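All protein chains but one are shown at their positions in the complex.
For clarity, chains are labelled A and B in written order, and residue numbers in each chain start from 1.
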Amino acid sequence: MKNVYIHPTSIVETDNVGENTHIWGFTHVMRGACIGANCNVGEHCFFEAGVTVGANVTIKNGNELWDGVTLEDGVFVGPRVSFTNDLYPRSPRLAQAAKRYRTRDWRLPTLVRYGASLGAGAIILPGLIIGEFCMIAAGAVVTRSVPGYALLVGSPARVVGWVCQCGKRLDLAGSVATCPDCSLQFVKEADILRPLMQEQVAS
Amino acid sequence: MKNVYIHPTSIVETDNVGENTHIWGFTHVMRGACIGANCNVGEHCFFEAGVTVGANVTIKNGNELWDGVTLEDGVFVGPRVSFTNDLYPRSPRLAQAAKRYRTRDWRLPTLVRYGASLGAGAIILPGLIIGEFCMIAAGAVVTRSVPGYALLVGSPARVVGWVCQCGKRLDLAGSVATCPDCSLQFVKEADILRPLMQEQVAS
Partner (left out) sequence: MKNVYIHPTSIVETDNVGENTHIWGFTHVMRGACIGANCNVGEHCFFEAGVTVGANVTIKNGNELWDGVTLEDGVFVGPRVSFTNDLYPRSPRLAQAAKRYRTRDWRLPTLVRYGASLGAGAIILPGLIIGEFCMIAAGAVVTRSVPGYALLVGSPARVVGWVCQCGKRLDLAGSVATCPDCSLQFVKEADILRPLMQEQVAS
């Protein structure tokens, strides 16, 4: 692997780590996990086989990514976000539950889309899609899929506003908004917020 | 210890680990802790002296079990469940609190009964009994003892349904239910759900 930094206390068993990625201490990346280029992975993390992480992702300390978790490019994972992949877990060693764990059918995926942010200690139920550029507040418990650009807080998490690609909160006047920081314009139609493309802005 | 796997980065100071148990990396088991047979213990865990874990238990990554925590057979502990043993903690090094910490009277136990499941990031207040085969949702904050077979969600956690021994949700028609997956039958009397024994089913 080219120009990858791995702290001496960490264990990286995959060859699939992209260029310029840093992996800090006490972290374990299993064979079969895949981490893109230019990422920063904090301490005390765990990447199970079957995890895919894109490029330019920041993963703070204490994160455990299970088989089935995919992070697209540019995602931010705050400290100790809880991912899950089993909707009603039992110990597979428990006789009454063993049958369900004979196959991998119990395993549900999680997809975190481009540029999304997951706040500290957030909890993500299994089988959900976390929309692009959304922002999940610290401590939120996410029980449903999340629309792009949405700001969610609470337990269970609910949409309380909308944010720009840069993270700044948007003030929706009617169904349009302009980011005060980066001037990106947005339009909201049928509960979906989307950025206006340059051509649309110009017309 | 017979046929026990301990990852080379882990520290196990007790001899009380049962046969066929696996202990993964960066985990510390103190002298005086006891772990049963056929368990799976994830990474970045801590077992304090005074902890007792039964057989066939699955403990995912990042769990810290304090003195006074007992897990019966077949329990599932999701990633980073928070156990506690002090109802109103202060730093024992703080002069105003030092008196209380001269004895161990402040320490409250936690008992997790046979086959129960604790979801990712759940928080268990001290001094509680977590009933057999109950299921605590990810992110729930458990502030009262939990009846067997109950499904709990939220902060504070409240009972929202009932589950079978296999984990499947039960649909109570009146006061009886049959698991759609494993055909186990249940009856509910005075807020207590219990499985019908075979003799009762036959009669």
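In this section, a contact is a pair of C-beta atoms (placed from the backbone, for glycine too) under 8 Å apart; a residue touches a chain by one contact, two chains touch by 3 or more.
All values derive from a computational prediction rather than experimental measurement.
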Review point. For the chain left off this view, which of A:H44, A:R93 or A:R113 is in contact with it?
Key: A:H44
Practice item. Could you tell me which of A:R107, A:R144 or A:K168 touches the chain that is not displayed? Key: A:K168
**Study point:** Full-complex contact with the absent chain, from A:I6, A:C34, A:V69 or A:M135
**Key:** A:M135
Check your understanding: So that we can see where the missing chain sits, which residues of chain A does it touch?
Key -> 9, 25-26, 38-40, 42-44, 55-58, 60-62, 73-76, 78-80, 115, 117, 119-121, 135, 138-139, 154-155, 163-169, 181-182
Review point. What residue numbers in chain B mark contact with the hidden partner chain?
Key: 11, 26, 28, 44, 46, 62, 64, 66, 80, 82-84, 88-97, 99-100, 121, 123, 125, 141, 155-156
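As a convention for this text, only the chains that are shown with their structure count from here on.
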Practice item. Calculate how many whole Å lie between the centre of chain A and the centre of chain B, each centre taken as the average of the chain's C-alpha atoms. Key: 28
